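A protein chain is absent from this complex, but the other protein chains hold their places.
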Amino acid sequence: MTHHAKPRPFTLEELTAYLVDVFPQIWSRGDYSIDDVGPMSATVRLAYHPDHLRPGGTISGPAMFTLSDLALYVAILHELGRVKLAVTTSLTINFLRKPEPRDLIGRAKLIKLGKRLAVGEVALFSEGSDEMAAHATGTYSIPAKGDEGA
Amino acid sequence: MTHHAKPRPFTLEELTAYLVDVFPQIWSRGDYSIDDVGPMSATVRLAYHPDHLRPGGTISGPAMFTLSDLALYVAILHELGRVKLAVTTSLTINFLRKPEPRDLIGRAKLIKLGKRLAVGEVALFSEGSDEMAAHATGTYSIPAKGDEGA
Amino acid sequence: MTHHAKPRPFTLEELTAYLVDVFPQIWSRGDYSIDDVGPMSATVRLAYHPDHLRPGGTISGPAMFTLSDLALYVAILHELGRVKLAVTTSLTINFLRKPEPRDLIGRAKLIKLGKRLAVGEVALFSEGSDEMAAHATGTYSIPAKGDEGA
Partner (left out) sequence: MTHHAKPRPFTLEELTAYLVDVFPQIWSRGDYSIDDVGPMSATVRLAYHPDHLRPGGTISGPAMFTLSDLALYVAILHELGRVKLAVTTSLTINFLRKPEPRDLIGRAKLIKLGKRLAVGEVALFSEGSDEMAAHATGTYSIPAKGDEGA
């Protein structure tokens, strides 16, 4: 694959600053943060906070959906640069085990990065656990060149 | 199907009060409300609010995921009564069109209500629009009798 | 929606003849046949045959997958004409009840028909039953104009 030969368009700090700028509702609160990015991959963290809880003390399904979507979005952004209009076209999530009342880590891996479509999967783990809490697969529409953000 | 012969366990007001009691984080804010319930079905509304917006002025994917999950959950609750431990096991959502900056309506329909597993689909529409904004399918694990909430 | 104003590109007979010509492995055996097509919709039938059975006498999952995919494909083809390179990009199927040892009917409905992407859902029923045996959602990539079949 030749995607990885090119220079990365972003450092981790630039990536975070860009996301805070473009999606302030999500990224300026500090709940979500980027742990790491790599070729075709990204790791995003959801800080533990009682507001994400359902009865029984686990992190909510919507919070897990959001973490999955963000981790895939960051992996795509890191590969493609400022594609601010990239759009989630579908997401399938399987909830496997109740997450612990700890930070939740989403490890995203892109399995296809085409001209029009990106597909990736995400494994969610409670920090320090090696049992997957949830697994998601997402598809993203890549805007054509002319539509990219400035 | 014989599900519908039995008396409904809840009025709309009781259902809402129960949800506010059990999931206060979601239901006490007033963003989500139940428009209607019926046999194997429920309609839930997400009030328009700028916080759900992405750049470009549309309601966020996570907000649409949440609306889908809640609409299915309400439809199951209405059929089964206080099954407070019913758990989402999977959800697949297809994002079809940008929702308008208006209330978003989720119309859930159960397509299976077994002893252990419920399956349903949800169509999301911006209020006043007849073009589907998103479509979701969800599966739910039904707890055994002994585990039901009081 | 303006899709429906234009003349249909195919009669039912032309559609079937085209499919037999382009996908002889599937359509020339006579297992699958088109019951009906309409605006943004198609109904495809899988004739009952013991080869589709699993132990216990039900039609196999792969046969139900195939029926779902074909019904959506026919609905797209009927709308767009000879787009012979339209490609399934994803399919999610929920198996709800054991189908009966009878013909299985797939009713497909397109919920989005964009320039690049079509999305639809399919409900599968055993002939004469009103309980859904399976439900599927599929996404299809639409080739650009220049790539269309002759």
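Should a chain be cited, it is by its letter among A, B and C, assigned in written order, with residues numbered from 1 in that chain.
Note that in this section a contact is a pair of C-beta atoms (placed from the backbone, for glycine too) under 8 Å apart; a residue touches a chain by one contact, two chains touch by 3 or more.
Quick caveat, the model's predicted, so the values are computed rather than measured.
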Residue among B:S41, B:S60 or B:S90 touching the omitted chain: B:S90
Sole contact to the chain not displayed, among B:L12, B:L80 or B:L117: B:L117
Where the unshown chain meets subunit A, residue by residue: 1, 92, 94, 96-97, 111-112, 119, 121, 123, 131-132, 135, 137, 139
Absent chain, residues of subunit B that touch it: 89-90, 92, 116-117, 139, 141
Subunit C residues touching the omitted chain (full complex): 22-23, 25-26, 51, 53-56, 60-62, 65-66, 69, 84-85, 87-95
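Just so it is clear, only the chains that are shown with their structure count from here on.
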Nearest-to-centre chain - CA centroid comparison: B
Computed distance of Cα centres, subunit C from subunit B, in Å: 29
Subunit A-subunit C separation of Cα centroids, rounded to whole Å: 33
Residue numbers of subunit A (touch at least two other chains): 89-90, 92
